[in-house]
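Every protein chain but one is kept in place in this view of the complex.
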Amino acid sequence: MLKCDCKVVVRFNEADPLGIVWHGHYLRYFEDAREAFGKKYGFAYLDFHSAGFAVPIVTAHLDYKKPSRFGDELVVECEFIPQAAAKIHFSYKIFEVNNPTQILASGYTVQVFVSLPAFELQWDNPEFFKQWKIKHNIWV
Amino acid sequence: MLKCDCKVVVRFNEADPLGIVWHGHYLRYFEDAREAFGKKYGFAYLDFHSAGFAVPIVTAHLDYKKPSRFGDELVVECEFIPQAAAKIHFSYKIFEVNNPTQILASGYTVQVFVSLPAFELQWDNPEFFKQWKIKHNIWV
Amino acid sequence: MLKCDCKVVVRFNEADPLGIVWHGHYLRYFEDAREAFGKKYGFAYLDFHSAGFAVPIVTAHLDYKKPSRFGDELVVECEFIPQAAAKIHFSYKIFEVNNPTQILASGYTVQVFVSLPAFELQWDNPEFFKQWKIKHNIWV
Partner (left out) sequence: MLKCDCKVVVRFNEADPLGIVWHGHYLRYFEDAREAFGKKYGFAYLDFHSAGFAVPIVTAHLDYKKPSRFGDELVVECEFIPQAAAKIHFSYKIFEVNNPTQILASGYTVQVFVSLPAFELQWDNPEFFKQWKIKHNIWV
């Protein structure tokens, strides 16, 4: 199970007139966690690019359970969900640093591989992705 | 069927290093469409607030089918999906002005009612929402 | 005097916990006005790019006189300020549609020309910019 944490402190400019984080910003938090995951496991955007691919998001889903506010110290947890298709699937959980059992938001994203610069969708897993899975003992 | 359109031109600052709209910005486009819907049908944030409620998003879902680029002229279509629960459900479709049959992105959002200022979740449909539904011949 | 207007309606997600537009978003409004100017006068980012140049901002200045709020209908006025140097200078004024004498914010931006893809700073006015000035009767 490949997992990664990152810490996010809610910025003033991310809270809306209700005083709570505007819902769209959680996609930034998810991206922060993916980026941390990428650094930890050699799976970052820049690794994809040097292999000749981009990995655009094709699906994003978010569930909001409890609002966050300016100054809140959040943990964004990101987990790689292995699957056979030529896709990258991550699931996410967000909670306060001091209250890990109360999930504030959760969600998932799905990314596909497109070749650069033509943006052609790849139906098969690129070789570097297969190698990466093998290296990390992922068998699907 | 209550429906509304709004036009969005992709801004330079919304496109990412791949030259395509960063996926998170579509939640802004959805919000632009909800806002247009609100103006058209008397169902805007400010109407909710004057009735004593806020309507935070509890679920957002996005599917991206084809990227948009800086300068693209998009239509964001937003449709109210009636349901019995004390929730507001919208579905969305985005396409280019000149190519309405090619959907670029779609999605949905679910909002709940919370009382202001306490942010207490409302399990029953607020009276003003019932009246609004009746006025617009919505029977669920 | 080359001038252009564009209308901006303040979005919910642009207002901060104080209920007023977060100050950073005004740079988006300025960009919206530059883009409208570019369309009106054949002076858009895409024109620059097809001529082989990008025009990054090197200075931005903003003065905020009165806050704007969610739902406000603003006019962003943008004026080209001619000058001899190989720079693009715009000044801006923002006011409410219904109250043009009360300036809410003002500012200016300065852009330079860099060649693409090397990003080399151009000390001399590019030929296409000279032609554009002549076409619009700008003699500095």
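We call the chains A, B and C, going by the order they appear; numbering starts again at 1 in every chain.
Note that in this section a residue touches a chain if its C-beta (ideal position, glycine included) is under 8 Å from a C-beta of that chain, and two chains touch if they have at least 3 such contacts.
Model, not experiment: these values are computed from the prediction.
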| task | For the chain that is not shown, enumerate the shown chains it touches in the whole assembly. | result | A, B, C
| Out of C:Ala60, C:Ala86, C:Ile103 or C:Ile138, which touches the unshown chain? | C:Ala60
| Of A:Arg28, A:Lys66 or A:Lys133, which residue touches the hidden chain? | A:Arg28
| query | At which residues does chain A meet the chain that is not included here? | reply | 9, 11-13, 28, 31-32, 35, 44-46, 70-71
| request: List the residues of chain B that touch the chain left out of this view. | output: 12-13, 15-17, 19, 22, 24, 70
| request: Determine and list the chain C residues touching the chain excluded from the picture. | output: 18, 20, 23-25, 27-28, 31, 54, 56-65, 67, 119
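Here is the rule we go by: only the chains that are shown with their structure count from here on.
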| How far, in degrees, do you have to turn chain A to put its CA atoms on top of chain B, rounded to the nearest 5? | 180
| message | With centres defined as the mean C-alpha position, give me the chain A-chain C separation in Å. | response | 34
| message | Report the inter-centroid distance (CA atoms only) between chain A and chain B in whole Å. | response | 24
| Averaged-CA centre spacing for the pair chain C and chain B, given as whole angstrom | 29
| So which bits of chain B are touching at least two other chains? | 28, 31
